[in-house]
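Notes to accompany the following structure.
Note that one protein chain of the assembly has been removed; the remaining protein chains are unaltered in position.
Right, chain A next:
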Amino acid sequence: MTGAGGLLRFMLRRERFALPWWLAGATLLVLVQSTQSQNLYDTPEDLANLRRTLGGNTAVIAMSGPVRLLETIGGEVAFEILAFVSILVALMNMFLVGRHTRADEESGRAELVRSARVGRAATLAAVLGLALLANLAVAVLLFAVTAGTGLPPAGSVLFGVSVAAVGMTFAALTAVAVQVFESTRAAYGAVALVLGAAFVLRAAGDVGSGALSWVSPIGWAQRTFPFVDNRWWPLLVPVALGALLVTAALALLGRRDFGAGLVRPRPGRPSASPALGSPWGLAWRLQRGPVVGWAVGLFLLGAAYGSIGESIEQYVADNPEVAQFLPGGAADMINAYLALTMTTLALMTAAFGVTAALRARAEETSGRAEPVLATGTSRATWLASHLSVAVGGSALVLAAAGAGQGLAYGLTVGDANQVPRLLGVALGYLPAVLVVAAVAVLAIGWLPRAAAVVAWVAVAYCAVIALFAESFDLPGWLRRASPFAHTPQAPLEALTATPLVLIALVAVVVAISGYAGLRRRDVGY
């Protein structure tokens, strides 16, 4: 353990940019939910209505949590957000632990540290200390934001600590995973799989008898029933499991070589397949994982949105205040709901499009673009190869989202035609998504160092305009600058070709302008 204190201070310094964003994200998520819920259901009657409509909707329960939480308004907040904020905090812990352990070992940085007067277990001890501090911060911030928005303090404390307990469980789990796997990616993959399983198990448990929720870390947190029963004892499970996992991680660490894992990576192909013979093949190979991941993720989210479509009409009829958040008001309710959720899915696709376009810049700064550009590959081809993933991948992701929504909604209302209908609606957003990706290209060409910032500001801007323009009363010109403002809000509005073609043209012009910048500048700077 020698040197753990010094390492912890060093880690805190390395985390001074990334960690605050995670904490702010979690805090913001709960803040928005707490204020929104308290505005929507400010009377006991509203809450009783909600219990009646949601109590029987298995889709909502599967996405949120146990119905028992709906007894109080604080419980309603926990019902809606606890699972999601837990996932966010679990991911924060996974990256936190992985970054300072296996990733450092893989890059060779840890070798320098270990050659100093530092014990074998010092890094692990320091990173677990760091995770403890981070989760303590989560607990304090979530307490502050729930109690601060007027929820009872006793429940607020338990709410914060429950989320922190999920976080700590996943920190300990990642500590084990990084001993087992030789690569950071594999460790993240295993932990993410457990996280996904944790969500699915609690969903199955909450819909069914509840037994399965007890094998899920998220389930333990939800079953403290903060603001309803305020019971602390379920948290004994994550405490015991965490201690067990940390002991296991330390034991494994003492048995393995530096840089090695317990699972040896399989050897790969000795020569390239015919597909991997051009910059196009390379770009798709590099991004096929993310493309599949986003497509599956948005398919599931689309399915989740689609599955509650039917009960939305009923729900909004009971809660007229909700209607003001939907374009088109109370009339044509279901189409308005589908249009709003589709906009949300399209905005997420825009985020994918931006990551795919920014991949070109990442290749450049890492030095991996250099060997490619030193072959018979022109800059235009190289850029186009990465953009083909942004364009084709976005279309694929949107199609998956539309198919998911159409399938789930079609199943609940018994109408197979919903699949092609919502698929078409989803693809109608492709031009708008491509404009955002094109902005990333423009920045790569002319402001390469600021490209990531510019691109993500564009995504955030479109999200704010699309989702909050009505509530914030933003000036018209600011609203009209977003490509999403010009995309017909299908299926609420009819899809027409003219605006879509024009938006697509804008995307093409912006992307070509970006290439003009890339063509004349130095590569790698």
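Basically, contacts are C-beta pairs under 8 Å (C-beta built on N, C-alpha and C of every residue); 3 or more make two chains touch, one makes a residue touch a chain; residues count from 1.
One rule holds for everything that comes next: contacts and distances are computed from a predicted model.
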| item | value |
| --- | --- |
| The complex's invisible chain, by UniProt name, from "Cbb3-type cytochrome c oxidase subunit I", "NAD-dependent epimerase/dehydratase family protein", "Peptide/nickel transport system permease protein" or "ABC transporter ATP-binding protein" | "ABC transporter ATP-binding protein" |
| Options A:T2, A:T35 or A:T377, residue touching the unrepresented chain | A:T377 |
| Of A:A116, A:L244, A:L276 or A:L447, the residue in touch with the unshown chain | A:L276 |
| Contact footprint on chain A, counting only the chain that is left out | 106, 182-183, 185, 265, 267-273, 276-279, 281-282, 285-286, 366-368, 370-379, 520-525 |
